[in-house]
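Of the protein chains in this complex, all but one are displayed in their positions.
So, chain A:
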């Protein structure tokens, strides 16, 4: 983002639980959704973001400000993202990924998705089910059939037959 001279334009964002946030336009337009609104001239007053709650929006704005303050240096941006996400639990990550999806912020979307994928990496099916509370709705026969069909994915992985 090129630093603008004079007073930077500020936008006001409103979460779905009616919290208001001020954010520099140069940071906010990381969201393609917001950028389109700005370009269409709809950003005069308050921009309502109906799918994002205040807690998540605060976090997203922290990210917007943080990442846009870093000059075009992919390494530094990556390490900022890593640090930013390092202490977030899954609930928060799920909120963030939904917000990023809604706001059309590909860099945050990618970073959070990668972070969630990292949790699943190299884990057994049983572990992932427990970790995310995924209910196994297959019958034992169905599950055996799906496993058989995907035996090619178990190359070098210990089969887990836990429940």
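To be clear about the criterion, a residue touches a chain if its C-beta (ideal position, glycine included) is under 8 Å from a C-beta of that chain, and two chains touch if they have at least 3 such contacts; residues count from 1.
Operating definition for what follows: contacts and distances are computed from a predicted model.
For the chain of the complex excluded from view, the name given in UniProt is "F-box domain-containing protein" [choices: "Putative exosome complex component RRP41", "Glutamyl-tRNA(Gln) amidotransferase subunit A, mitochondrial", "Ribosomal RNA-processing protein 42" or "F-box domain-containing protein"].
Considering A:18, A:91 or A:141, the position touching the chain not shown turns out to be A:91 (whole complex).
Although one chain is not displayed, its contacts with chain A can still be listed: residues 90-91, 94, 97-98, 101, 109-110, 113-114, 116-118, 120-122, 125, 128-129, 132-138, 143, 146-147, 150-155, 157.
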